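Here it is, the structure in full.
Missing here is one protein chain; the remaining ones are kept as they sit in the complex.
Note that the chains take the letters A, B and C in the order they are written out, and that residue 1 is the start of every chain.
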Amino acid sequence: MMTMLRIGLVGLGRLGKIHAEILSGQISNVDLVAVCTLDDKEKSWAVSKLGLSATCCFSDFEKMLDEAKLDAVVLASPSSYHFNQTYLALSLGIHVFCEKPLAVKEEKIQNLFDILNTNSGLVCQVGFMRRFDPVYMKAKEKIVNGDIGEIILFRGYSLDPISEIHNFLKFLPSSSGQFLDMAVHDIDMANWLIDAFPKTIYSCCNSFSFREFEEFGEGDNVTSLMQYENGSMAFIMAGRTAQHGYHIETEIIGTKGTIRIGSVPSPHQLEILDGSGVRRECYTDFADRFYLAFQNELVAFIKNIHEDEAPKCGIHEAYKATLIALKATESLKEKTLIKL
Amino acid sequence: MMTMLRIGLVGLGRLGKIHAEILSGQISNVDLVAVCTLDDKEKSWAVSKLGLSATCCFSDFEKMLDEAKLDAVVLASPSSYHFNQTYLALSLGIHVFCEKPLAVKEEKIQNLFDILNTNSGLVCQVGFMRRFDPVYMKAKEKIVNGDIGEIILFRGYSLDPISEIHNFLKFLPSSSGQFLDMAVHDIDMANWLIDAFPKTIYSCCNSFSFREFEEFGEGDNVTSLMQYENGSMAFIMAGRTAQHGYHIETEIIGTKGTIRIGSVPSPHQLEILDGSGVRRECYTDFADRFYLAFQNELVAFIKNIHEDEAPKCGIHEAYKATLIALKATESLKEKTLIKL
Amino acid sequence: MMTMLRIGLVGLGRLGKIHAEILSGQISNVDLVAVCTLDDKEKSWAVSKLGLSATCCFSDFEKMLDEAKLDAVVLASPSSYHFNQTYLALSLGIHVFCEKPLAVKEEKIQNLFDILNTNSGLVCQVGFMRRFDPVYMKAKEKIVNGDIGEIILFRGYSLDPISEIHNFLKFLPSSSGQFLDMAVHDIDMANWLIDAFPKTIYSCCNSFSFREFEEFGEGDNVTSLMQYENGSMAFIMAGRTAQHGYHIETEIIGTKGTIRIGSVPSPHQLEILDGSGVRRECYTDFADRFYLAFQNELVAFIKNIHEDEAPKCGIHEAYKATLIALKATESLKEKTLIKL
Partner (left out) sequence: MMTMLRIGLVGLGRLGKIHAEILSGQISNVDLVAVCTLDDKEKSWAVSKLGLSATCCFSDFEKMLDEAKLDAVVLASPSSYHFNQTYLALSLGIHVFCEKPLAVKEEKIQNLFDILNTNSGLVCQVGFMRRFDPVYMKAKEKIVNGDIGEIILFRGYSLDPISEIHNFLKFLPSSSGQFLDMAVHDIDMANWLIDAFPKTIYSCCNSFSFREFEEFGEGDNVTSLMQYENGSMAFIMAGRTAQHGYHIETEIIGTKGTIRIGSVPSPHQLEILDGSGVRRECYTDFADRFYLAFQNELVAFIKNIHEDEAPKCGIHEAYKATLIALKATESLKEKTLIKL
């Protein structure tokens, strides 16, 4: 019989709560034994909803690692902590599931590779959950199968609903930019589906709705055009002002056919005919769109640990996506074409 | 070179104006030389917009036939006049294009057949313009070609926008009912596409929005389920309360495939993403949806006369559709199953 | 803490396996302790996949009830056994989840009501899983909220893919007809959404592809037009010859708006552009379309037992749907209009 894995969860914010729900109710062979957050309300939530005792609710990450006898941690803390928390946990031989992005600057990621090389059983997965979304998996399968031939263009949109903007604006000064915060998912998808690495990157942006982005050399909407080593092109857009909802759309134009995902970003097969015409209501946020993917990625993480497998989406993938996001940001700020 | 045909137009109402526009500006080899209407404003319109002299604007149909030396008439008068006006014109050897329906009760349609039999060059076309709409023509072509196999079910919706209801309510007491007024187009489409005649008819209705329909044994929305002699089934709905626009939708379910027409009744390939979701704006009325079909049917009529051809959609077709519409109305009023 | 419920499952066929998977892996507070099937391969499957011991795999329903100390049974046996197995289990004070239909003729359903009346804690739920499907739930919510006003027409299609026909043809002689086998789901949806009972029913059918249906007075495609007491109309179609996949489509036309569900019956937001045009691939079968609903309905069943609640979809609902399906079948066979 399988041993139970002892898991600690860091961060109980928007995404942390989803991971908590999944880990505590919807996965076998796992025990959520500790959480770590700075927020007292979130701790109370953990006590009442997750049934944790107060002593299992930490404020300090290192303390939790010291005391909670963890097999693995799931990191849903703010992005700027990811690299260090991952490093620390791995150093202690604790498996890590880290939310994207793995890092917000060109950190010594080499160090992570070193640890993993010397401790080959250690699993370190990064939260590119789209790789675990059934629709993207289906697309990948078709591409690998040759159904659409060579990839001419990958187009990825990640547009947050404007209804969420005020939460975001608070967080703007500490944001690592749209490419690392949002577009990194599309970058990872492009890397995964094209299966190569970019050689040129050109980015631009604007801020018609929220001029405050300009102070940071950023835009409320940003785009980037990249060309990959193998010739494939990628056009990526990330934005924060979609009126209609949470809009994640991907198109892969191939020599033999084209695949589109989410061109109407609507959660269910429900169409309404009324005074506005014929319409579909849209996803409201990432939880609405990707719940199943969040579930699937944690199932895979746990299974990888139990069965001593390498993660599907590890440090290597995260490193590449992070690097490209940093370069796309550089292109944006320097208004220049980057050659890699 | 082709001789010009002298045409008289009867009725300058909603539809008559469209026919006038087409006849006076968009067809070769034809002269619109006279109009007939009871309405003085419409006569002024004819003088100013069509360039007719006042003496070419008649109030009396017979007088126009007597005086205007017509080759052909186009009838867009109220439905109750259609049969008699058609009869009279044909008797005088004048070609007739008659708006649907040809008759509003079981008139002596046999008499029309008699005239046409003895005067084989005479063209009498009825205004089932959907037969001239490019989309329905494409569907017919695919069906004839065997692409969808045998027809299991024909489903036809004709839903008027609620914005038009007040015009209709005025006209309600003189209406010959939803099946003759509206659904007769779907009945004709079913006859045309299935290429057979019904053997059973069952109709029902309701009037949630406009109870006044009940006084006439009718509903603001009516439906009918029919089975054709060859086994094909037809489900037809006509209504007056569509919130979203003018909705003409047709589905033909076959043994090898299914064809749908207008399931999103939107006039152009324009999609809007805004606070209501992802939406398409709808057709506003029959002119918006079927302008091209109105044009095509008159082109065909003129061509048939010039080239001495039988009309694609003549008395025979009109007779069948009218009879079925009358029987569907009878089923509705008697709350009974009709066997033909 | 919650006690574990001991469950027995009857039938391990197409649907039984899905229930087994859900009961054994995806619901808390429940133990699948026994199964009953006539098929030895299915028993081996239960041993290897569900981890049951061979002694927990029964061939005889009564023996299982005698020996397995069950709190509840889930019936996924052939439809003709449903009524008797339900009756027997309830008589013994065992909670029952019974697949649709509850009965295949007008059985003494009154007896079931008697048992339930005298044993008020007993839960008897019937498998109308669409009531637990998120999309139908959303539609119900909008209707209850008044968003679309009064219901003018309910239209429900249940079309099985032609790829499944050979399985079905074997089963045809013992089938209780399309209305009880398939359309009963649409009948239940119409009852639920309209919230009334029909007063007239007229059905017809054809069998262009599989003439063998005619021997049984049935068709490979059947339709029915019903009018409900409150005036709402329902048009229902069930068929077995869809070329494109498993097609469950529902439309509710209201006085203030219209809702459509599944008009493109495609499982994911993936669109393909290739030599066939712009296309979406369709659901392949009921498991593909309704997995989540099957999960939700069992979750609700278990919760109802634990929390001593009445089921959302019990004997009363099943009785009504069954009766209507029987009457629709009668109309079909007698070629007559039924008044209730």
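To be clear about the criterion, a residue touches a chain if its C-beta (ideal position, glycine included) is under 8 Å from a C-beta of that chain, and two chains touch if they have at least 3 such contacts.
Fair warning: this is a prediction, and the values are worked out from it, not measured in the lab.
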{"item": "Of B:R14, B:K63, B:K108 or B:K138, the residue in touch with the unshown chain", "value": "B:K138"}
{"item": "Residue among B:R6, B:K256, B:K303 or B:K320 touching the omitted chain", "value": "B:K256"}
{"item": "Contact residue for the chain not shown (choose from A:S80, A:S163 or A:S209)", "value": "A:S209"}
{"item": "Touching residue (missing chain; options B:K41, B:H166 or B:H268)", "value": "B:H268"}
{"item": "Residue numbers in chain B that touch the chain omitted from display", "value": "25, 28, 134-135, 138-139, 142, 148, 256-266, 268-275"}
{"item": "Interface with the undisplayed chain - residues on chain C", "value": "242-245, 247, 264-266, 272-282"}
{"item": "Those residues of chain A which, in the complete complex, touch the missing chain", "value": "149-150, 152-153, 200, 202, 204-209, 221, 223-225, 227, 231-233, 235, 237, 239, 241-244, 253, 255-258, 263, 335-337"}
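FYI, only the chains that are shown with their structure count from here on.
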{"item": "Angular offset of chain B relative to chain C [C-alpha, multiple of 5 degrees]", "value": "180"}
{"item": "Chain pair, most C-beta pairs within the contact cut-off", "value": "B-C"}
{"item": "Distance from chain B to chain A - Cα centre to Cα centre, in angstrom", "value": "57"}
{"item": "For chain B paired with chain C, centre-to-centre distance based on mean C-alpha positions, whole Å", "value": "43"}
{"item": "Chain A-chain C separation of Cα centroids, rounded to whole Å", "value": "39"}
{"item": "Sequence positions of chain B contacting 2 or more other chains", "value": "242-244"}
